[in-house]
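Below is a slice of the complex: some chains, not all, each in place.
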Amino acid sequence: MKKIGIVDTTFARYDMGKAAINELKTNRTGFKTIRRTVPGIKDLPVACKKMFEEQNCDIILALGMPGPMPIDKQCAHEASTALIQTQLMCNKHILEVFVHEDEAKNEKELAWLTDKRAREHALNALDLLFKPENLVKNAGKGLREGFEDAGPLKS
Amino acid sequence: MKKIGIVDTTFARYDMGKAAINELKTNRTGFKTIRRTVPGIKDLPVACKKMFEEQNCDIILALGMPGPMPIDKQCAHEASTALIQTQLMCNKHILEVFVHEDEAKNEKELAWLTDKRAREHALNALDLLFKPENLVKNAGKGLREGFEDAGPLKS
Amino acid sequence: MKKIGIVDTTFARYDMGKAAINELKTNRTGFKTIRRTVPGIKDLPVACKKMFEEQNCDIILALGMPGPMPIDKQCAHEASTALIQTQLMCNKHILEVFVHEDEAKNEKELAWLTDKRAREHALNALDLLFKPENLVKNAGKGLREGFEDAGPLKS
């Protein structure tokens, strides 16, 4: 049975892991989920690597909410770089689900955005794992996770 | 028979993979293409690595369309860095075909540019794989993919 | 018996290692601590790697105090990047405890902040090592180390 890892943080201001797991289980059966939580986004990469190597996960959702300051952006950059590196070391996908605190105009919208992005990336994880042909069908469609899709170019 | 991998994204607003495959097949025979699509550009590196290692591709075109915001530029930087790292891990070329949304003045021009760049890099892939001496002949010629060539310096 | 590594710097203007060790020992028994000090934050990554591989540490606290200048920010970025890479190479957590000199309004507040952040990350290290379920309980709670918690979003 396939295993989907879910790692989030205590730094985030929304329970992203719970939203992702809920969406996964609502849409499909026949897989297991394994959840971990770490303090901040820079702790995500090694947590993912351990979930791949020690828990045998097949794909992972890495969820975090970087703050609005320049140092937060730098942390997000460092975390992202290492999440990609982790994938290369393990030959498996990690879907990074980051919501920057300054992407929304207030706390209510930020909560909505965070929930929606976590759920839409959960669906991406299911496609990557079980239905990769769905992604090919949507190539170039201008899809976005969270806010509205940009759509294909009008030419 | 040589295998050329094509990976693009659902985030892009143009079907870049289709354009690249069309150009490849129009210009040469005697190779196979394998196509994958992932959600965004940061998912490209591990997809390429898997295509090299699990599908035995000889060269890959990695196509994406980063958005116009600072965070999009940062994502592109992270993806590019890891695409180069993937090449070093696998000893094979990946041609990165990125078109930034703010490179063109409107959607129509962006679609044209994206199509053209994908096609011109498809030709580069054929040269790297089958005719590397063509590239040596063009060393220092100021070639560009997409917009007009800069040409050699006038001195 | 589990081993917790503590590495700090002579560059920092507060004895961060001492604070961390004091907090660890106040809160729990049944583990050993091993301490090293290096000149600056860019010397931390290899010091951590050696503590994992030569001293068999299970988790490490890497403590430093970057200065306020642009070059200091760059050094912090380089050190952070490599601390994450070290974790990926060793499959073990390093908690980075950096306090930037310009985070506080005066030396007194900076000392308070540095002490508090070192201690709160010491508790994170205990949770990661002995009680990972505590972290899952706090997922999305907007926790901060040092200054006041941000708390969960009001939605």
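A, B and C are the chain letters, set down in written order, and residue numbers restart from 1 in every chain.
Here is the rule we go by: a contact is a pair of C-beta atoms (placed from the backbone, for glycine too) under 8 Å apart; a residue touches a chain by one contact, two chains touch by 3 or more.
As the structure is a prediction and not an experimental result, all values here were calculated from the model.
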item: Subunit number of the complete homomer, 3 shown here; value: 5
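Operating definition for what follows: only the chains that are shown with their structure count from here on.
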item: Per Cα centroids, the chain farthest from subunit B; value: C
item: Most centrally placed chain, judged by C-alpha centres; value: A
item: Subunit A and subunit B: spacing of chain centres that average the CA atoms, whole Å; value: 25
item: Centroid distance [mean C-alpha coordinates] between subunit C and subunit B, Å; value: 41
item: Subunit C, residues touching no fewer than two other chains; value: none
item: Complex contacts: residues of subunit A adjacent to subunit C; value: 8-18, 35-39, 42-43, 45-47, 49-50, 53-54, 67, 71, 74-75, 78-79, 81-82, 85-86, 89, 107-108, 110-112, 114
item: Complex contact set, residues of subunit A against subunit B; value: 73, 77, 80-81, 83-85, 87-88, 91-96, 100, 121, 124, 128, 132, 135-136, 138-145, 150-155
